[in-house]
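Of the protein chains in this complex, one is absent; all others appear in place.
And now, chain A:
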């Protein structure tokens, strides 16, 4: 008897394949890279997610498939095994590739503006909003009508009430 694959089976197979592909996309870390010590491995993963791959520049080395990213993941793990702190590992990479490889740039004189920028813009916007509303409140006192305008208004109002009476 020939084996037949029914629709449900095909669907399940397709779903499994998609799932496997999704997993593959999310993690570039290959089995041979993973450390035996789960604590160190967890730290390595955390660091790798914050290190930019210099080749495919908007991807962290953790999910990048570039060969250099793989090598950098191995370097991260080697440094951790050698007893480096998370900070030391990041500095090790930044010493070679610059702060650019850190998704979270360090706070120092050259990055003060970067870190303070959003706050400054918020403050600036706040000042703008404050003056905008203060200005509009001051304008709430209307300028009185000139005698001509007043007489015209009186006339219009008189007309209107007259019409309403007749209706």
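The definition used in the following text is that a residue touches a chain if its C-beta (ideal position, glycine included) is under 8 Å from a C-beta of that chain, and two chains touch if they have at least 3 such contacts; residues count from 1.
Note that contacts and distances are computed from a predicted model.
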Which listed name, "ABC transporter substrate-binding protein", "Porin", "Anti-sigma factor antagonist" or "DsbE family thiol:disulfide interchange protein", is the one UniProt assigns to the chain that has been left out?
-> "DsbE family thiol:disulfide interchange protein"
Just name the one of A:11, A:98 or A:117 that touches the chain not displayed here.
-> A:98
Footprint left on chain A by the chain that the document does not show = 54-55, 57, 67-68, 71-72, 75, 94-98, 100
